[in-house]
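One protein chain is absent from this view; the other protein chains keep their places.
The block that comes next holds subunit A.
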């Protein structure tokens, strides 16, 4: 039948069916590693989610929302955010930032922080715009910038050798200010900041944030500030919001997550906070992509925040208790890893920990010409042979840099005591096997 088809139809049929914006963004590390963990792991310290439940007060709020007289909680709510939720977020973050926030124009609710990131890139990044991404980075930033037609520009955190005998800290991974400055140009539209940082756990200091802020102001660059782990900071460290620095409120979008705040990643409730001149564009993207977010979970999260506002700074506050519990878990995992010869980098924040696995090269041989980075092969071998799931650090680097730091793996320690003990057992057994083969 081909001779009956017009040339233009033949041309059409030979083109790919999918849009060009999908080019180069179809691979996703999680699809592969989540499957591996599901198939092989007995102890899953890979994907970042707690294996303990959300706090009772939050679950109760959800049940109340669902079984109440008001069945309208099963219907659409306000598109840019359920009124009780945006009101409490405006109050809460207004207090933290020392600003008067308008719930209707300074806050927008999203389907997880993930969708907030998507809205930011779609709203602000055009063809030809450059976006600075600090490595290692939460892997979605790069494909989202590309999907928006932008060009990611990478700048690495570089590890400084720790003092003799001490374990490295995430604070030892730092940006070189001159190197950072060299990445800014008149094509730079935005920089993505993630503090506390996934995967390293770094909590950027005031001084480090000021270096970034000065450059943003100098080059008139937007700051997309992913602060989902804002409550998970340890050792008395302070999470500083870059939007509170001089000249930054007007050019920053702050992103938060109920999933990380309240240990309920499956609820997919996130938010953006910022000036109306930026948020109005997020609203445009939102109303043309998702429009409304589910109502009941927003109602429950609102109640969760109301409780936390009342208890702010008090010992019963979840925002005080959760980091306290997680710090203990961090310390257990640090001990377990150190005892077997994996060198943990002590995270200042988040519920992730990165460990150096160079001492374990004997178990998984180096393959010099391999396309796959060493840590990825190691992580796959480890889950298949030891049942312990973790994520290779190279997953958090762009393609060109995947082999720069390829002997590290990331563990998630937001796990029940029993899980961490089981991980310890696996590591101890592994160590014994190495010493007595």
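One rule holds for everything that comes next: a residue touches a chain if its C-beta (ideal position, glycine included) is under 8 Å from a C-beta of that chain, and two chains touch if they have at least 3 such contacts; residues count from 1.
In this text, contacts and distances are computed from a predicted model.
Enquirer: With one chain of the assembly withheld, which option in "Mitochondrial inner membrane protease subunit 2", "F-box protein sne-like", "Palmitoyltransferase" or "Kynurenine--oxoglutarate transaminase 3" matches that chain's UniProt protein name?
Expert: Missing chain, UniProt protein name: "Kynurenine--oxoglutarate transaminase 3".
Enquirer: Which is it among A:182, A:276, A:289 or A:428 that touches the chain not included here?
Expert: From the options A:182, A:276, A:289 or A:428, the contact with the absent chain belongs to A:289.
Enquirer: Pick out which of A:114, A:204, A:271 or A:305 touches the chain that's been left out of the picture.
Expert: In the full complex, the listed residue that touches the missing chain is A:114.
Enquirer: Identify the residues of subunit A touching the omitted chain, counting contacts across the whole complex.
Expert: Subunit A touches the chain not shown through residues 6, 8-9, 11-13, 17-22, 25-26, 28, 30-31, 34, 47, 49-54, 59, 62-63, 66-67, 71-79, 111-112, 114-115, 118, 140, 143-144, 147, 263-268, 287-297.
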